[in-house]
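Only a single protein chain was left out; the remaining protein chains are all shown in position.
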Amino acid sequence: MNFASDNWAGATPEVMAALHRANDGAAPAYGNDALTRRVTGLFSEVFETDVQVWFTGTGTASNSLGLAALSRPGGLVFCSSEAHIHVDEWGATEFQSQGMKLVAVPQAAGRMAPEALAEMMARYPEGSRYGVPVALSLTNATELGTVYAPAGVQALTGLARARGLAVHMDGARFGNAVAASGATPAELTWKAGVDFLSFGGTKNGCWAAEAIVVFAPDRLHDLAARRQRAGHTFSKARFVAAQFEAYLTDGNWLRWARAANARAEQLRAGLRGTGPAWLGWESEANEVFAVLPRAAIAAVRAAGGTLYEWPAEAMGGQLGPDEDLVRLVTSWATTADEVERFLSLVG
Amino acid sequence: MNFASDNWAGATPEVMAALHRANDGAAPAYGNDALTRRVTGLFSEVFETDVQVWFTGTGTASNSLGLAALSRPGGLVFCSSEAHIHVDEWGATEFQSQGMKLVAVPQAAGRMAPEALAEMMARYPEGSRYGVPVALSLTNATELGTVYAPAGVQALTGLARARGLAVHMDGARFGNAVAASGATPAELTWKAGVDFLSFGGTKNGCWAAEAIVVFAPDRLHDLAARRQRAGHTFSKARFVAAQFEAYLTDGNWLRWARAANARAEQLRAGLRGTGPAWLGWESEANEVFAVLPRAAIAAVRAAGGTLYEWPAEAMGGQLGPDEDLVRLVTSWATTADEVERFLSLVG
Amino acid sequence: MNFASDNWAGATPEVMAALHRANDGAAPAYGNDALTRRVTGLFSEVFETDVQVWFTGTGTASNSLGLAALSRPGGLVFCSSEAHIHVDEWGATEFQSQGMKLVAVPQAAGRMAPEALAEMMARYPEGSRYGVPVALSLTNATELGTVYAPAGVQALTGLARARGLAVHMDGARFGNAVAASGATPAELTWKAGVDFLSFGGTKNGCWAAEAIVVFAPDRLHDLAARRQRAGHTFSKARFVAAQFEAYLTDGNWLRWARAANARAEQLRAGLRGTGPAWLGWESEANEVFAVLPRAAIAAVRAAGGTLYEWPAEAMGGQLGPDEDLVRLVTSWATTADEVERFLSLVG
Partner (left out) sequence: MNFASDNWAGATPEVMAALHRANDGAAPAYGNDALTRRVTGLFSEVFETDVQVWFTGTGTASNSLGLAALSRPGGLVFCSSEAHIHVDEWGATEFQSQGMKLVAVPQAAGRMAPEALAEMMARYPEGSRYGVPVALSLTNATELGTVYAPAGVQALTGLARARGLAVHMDGARFGNAVAASGATPAELTWKAGVDFLSFGGTKNGCWAAEAIVVFAPDRLHDLAARRQRAGHTFSKARFVAAQFEAYLTDGNWLRWARAANARAEQLRAGLRGTGPAWLGWESEANEVFAVLPRAAIAAVRAAGGTLYEWPAEAMGGQLGPDEDLVRLVTSWATTADEVERFLSLVG
């Protein structure tokens, strides 16, 4: 009954099997091996265009190295006020970029409205004393479980393009976004104006498989050098490549994401009723935000279940005195039984 | 017949088995799991003292984060002119430390002589315009295949201590050093004056298992924050822990290192004769430097063998017109047959 | 009729005279001269305690080097949403500190209320995923012309102290704050819980005279090295020392600040009436924020006057369709006649 995070799950059998297959004999280091080449080809197939692929160790590394590679010291990056790069990465982007600033845009359930972005961008006109806007970063699926459809992405990237900004997408849960939206990976990214994507496999069935997928290579500079000196150039790169091979083959990644999303929907369905536990807001991917009586939280924990308390301000003043907001995350490994047990405990 | 590098080898069966064992059910992320705790205990046993253990993604990350955590901006770090941190890491230490400078000390076969270190340190007296010496970094086994015994480490760290410097050891091939020296891990490190160690498992049978092992925690500052913002805090940390569990259990790591060293000695033995191929210098760990006729190099490559050409200046003017210096690296996976085939090709 | 900024004024005659006196013969470089020593003594007299004094080239340098010297990578700094370090310095603190993040606290007329600071600090509890709070930075006089009295400073620093935070004061207009508050320099700083101060002379009658004044030297690390590598260690440091000598002697700095404040009060008095031009809010130092009919702004400019349009959002929705918010800054050089002319143009 683990709902603490999708990164508490292990790796899928397919990923383990691919690691075994890749573990045969010697292979060139630092990504010069045949498997890494083949996997790069898989990425290009999945995205229906030629892409550059840079493996890294974590999503934080992908986000911060990619944004830093825009190579605009002192630049401003617009992102949602709940963006992982802004609230969870301990200044990684500021660090790698040598001082870029993140400008937090108000969001609702994790999504920036085009109007909110436009208003914030207007506060940073050309030539102002506030610095130079250089990028927009959006997360899909968002940190609050919601998903941008292609039109939603495009509404934001259109504003960015009009100001000449580069566009980054944090795709730590990109598989869940694709699965939930029904759109193709291409439609959610480069066809909708995204220049580069932090593509995460770790939360969706891998051990440690993260990559920067670049659609507009002219916008990013010196990624090889930046990654090397940041210590993210793995010598035995095939251990990442193997994970991605299993991930991208036969649509496995979307199958796993759909499974996680389905378990989340099962949770949401169980919380939409009139019981003491209720949905904080509707979401579409594998994160569910629920308001629970404190006693219910205690009951879940007493039964060995895990979940994560979320700052109450996200609900404005709607919480009752004995209630808390919690985040529930499902993964490829979550079972329908686990969800049922949880619902029966909090119902 | 892979002698290109020990990082061309895969993972050992024991490491793969441990990954399987660890892949059971959910576990807390970011190193808060039971396995990571247990493995930290293993490190303390191996080093016969309580140590802090910080997993990272690569040796470059360990070296640069550790040195940066000395938190001495503008500081000077003494290291050998062949040190990996100086010649192979694309400025990682300068980057992470925000501008520390590395001072290259002359070496012979990779080892700094105490006299050479003393002479270089004397050029940077207290209060000089050249900056403030803050650390000594030494590599064991060295980048040129040789090994410092405990007395050799102590002769250098004694000089460092006398000036109040911190001491770092780059142990990318620490297992090979322990195996070759016959000393204990403790004797080669904290008992000999080392404050923190980049402990590498990747080259010796793991996929990606690197850690900063800290003996003197008072000297390093904010490692948690530094690692987090550098993107080296793995969410599914148990995948590193599992590798180290296999590595450190039952002395596996030393068994694998001894195997690699033995194959290197087999190479050296075959090259010590009077044939056209000869040893550039004597080494003790799993790197062998040999002078080969170019035709022999071509023959090895034609037979599918791999090796790495090394800058000729390491040999002074001793190379003949048709000779090149090469580096041969053995690993846990190298077989006696491979070595025999190689020797027969170059003999 | 210059109201664009106090940094449009030149240097006072006293400062020029001191530069002449200091320009006699040779003197040791890099701050090792007798005048620099003497001036450091003046600072200690003015602040009634032994202080460390570090000259820098600009207020941005003082702010960013001082905060960076807290030496807490990944740390969080609370400051007002209008803080110069947050909105005007192009990421200088993020850059010098290698990635600290600034957390913007809501303000009213430039001042943070203790409640607003407390609420924001509460969102960053100990051990959270958001990073580690390390400092509070407050500006006095504030960027919006208001002034914290000693009790106001203490109310904020008390909250900071309770969490172990260091406290920085941006004193780009510290003289104006002292003059306006009637408090002593000591009462506004270390006696009220401030650890280090960016002490600015440039805007108040110097050419380029800025310093970090340190009350709690144990909190700041490696300032000498940080300043040196940032290029802020002037070789002919006596040219800064001379300016500060004139500045601090005979209370000149407070005389000049009082003059500037008096001209600002003259402006405010003229705008408090019922005319078409009106005060945006009350301020106490040498910055005045006024709402003017656009025609009046044009008239001032046509007459050769200068002023600075300020983002309208500071007034909420109170502006009429033909009105703009402007900032008017007075300096030691502003005359009563200039103010009268301005008021007659906008009246």
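As written, the chain order gives the labels A, B and C, with residue 1 at the start of each chain.
The rule we apply is simple: a residue touches a chain if its C-beta (ideal position, glycine included) is under 8 Å from a C-beta of that chain, and two chains touch if they have at least 3 such contacts.
For clarity, every value in this text was computed on a predicted model and none was experimentally measured.
*Asks:* Of the listed residues C:80, C:189, C:202 or C:286, which contacts the missing chain in the full complex?
*Replies:* C:202
*Asks:* Based on the whole complex, identify which of A:189, A:228 or A:330 touches the chain you can't see.
*Replies:* Of all options in A:189, A:228 or A:330, contact with the hidden chain holds for A:228.
*Asks:* Which parts of chain B face the unshown chain closely enough to count as touching?
*Replies:* 73-74, 87-88, 90-92, 94-95, 98-101, 123, 129-131, 311, 313
*Asks:* What residues on chain C make contact with the chain left out of this view?
*Replies:* Given the touch definition above, chain C has residues 2, 4-5, 7-11, 16, 19-20, 22-29, 56-62, 64-65, 89-92, 95, 202-203, 207-208, 225, 228-236, 238-239, 306, 333 touching the missing chain.
*Asks:* Touching residues of chain A against the unshown chain: what are they?
*Replies:* Missing-chain contacts on chain A: residues 71-75, 98-99, 131-132, 221-222, 225-226, 228-229.
The working rule: only the chains that are shown with their structure count from here on.
*Asks:* Can you tell me which chain is nearest the middle of the complex, judged by mean CA position?
*Replies:* Chain A is the most central one.
*Asks:* Can you check how far apart chain A and chain C are, centre to centre, with Cα atoms defining each centre and the answer in Å?
*Replies:* 41
*Asks:* For chain C, which residues are shared contacts with two or more other chains?
*Replies:* In chain C, residues 73-74, 98-99, 131 touch at least two other chains, as defined above.
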